[in-house]
Structures are given as structure tokens and as C-alpha cells.
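Encoded as C-alpha cells, the structure appears first; notes follow it.
For this view, one protein chain was removed and the others were kept in their places.
For chain A:
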Amino acid sequence: MASGQVPSGCFSILYFAAASTFTSKASEFLPAPLDARSLFTTLEERYPGITAKVLSSCAVTVNLEYVDMDANADDGGDVSCVIKEGDEVAIIPPVSSG
């Protein structure tokens, strides 16, 4: 888990459940700022296949706030959001077992 200080020029990203399994990481730091629209492409470059297998069904949060990743802004989408230095992003796949 990302703990302590986020290095300057970075944001931290947390991977939960299937996202953690896919990346083999609980968290890491990525360069900021980053347009939220580019988040999935950035992750796809680092982890080929992650969009189809994990991200397409995930909830995404920035600073513990749910972000709607649907592109259509009048649909309530938030893709205009920019991830800033020091932000905490989380990738939260639905867990369905119990």
C-alpha cells in the first residue's frame, strides 16, 4: 500500500482485488498531472490487457471519491477531472463472491 509521502510530481494509485492480482501490486506511484481520460490508456500501456480484463468493470476513485468514467459528460461523467500531484487514485473491481 502506498504509505507516507507521495514523491513530487506523482500521484499514488491503489489496486484492489482483481486489479491487484493483475498488476501484482497493491499500489504504485505514477506521474502527475494526468487527465482522467488518459488513466486507462496509461494503465493499458503498463499492463497490456488490463482494460478488457479488469478496468472495464471497475469503479475508479480519486481521493476517496467515486469518479464516473463514462465518457459522456451530460451522462454524469467526470472525465474532465485531472488527477493532480499527491492525489490518491483507487481501482476497485467488483468483488462478487462471499
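By our rule, a contact is a pair of C-beta atoms (placed from the backbone, for glycine too) under 8 Å apart; a residue touches a chain by one contact, two chains touch by 3 or more; residues count from 1.
One rule holds for everything that comes next: contacts and distances are computed from a predicted model.
Asker: What is the missing chain called in its UniProt entry, if the choices are "DNA replication complex GINS protein PSF3", "DDB1- and CUL4-associated factor 13", "Ragulator complex protein LAMTOR1" or "Adenylyltransferase and sulfurtransferase uba4"?
Answerer: In UniProt, the chain that is not shown appears as "Adenylyltransferase and sulfurtransferase uba4".
Asker: Touch as defined at the start, partner being the missing chain; which of A:13, A:34, A:54 or A:81 qualifies?
Answerer: Candidates A:13, A:34, A:54 or A:81; residue touching the omitted chain: A:54.
Asker: What is the set of chain A residues that contact the non-displayed chain in the whole complex?
Answerer: Those residues of chain A that touch the unshown chain are 1, 3, 16-18, 26, 52-54, 56-57, 59, 61, 64-66, 68, 70, 75-76, 90, 92-98.
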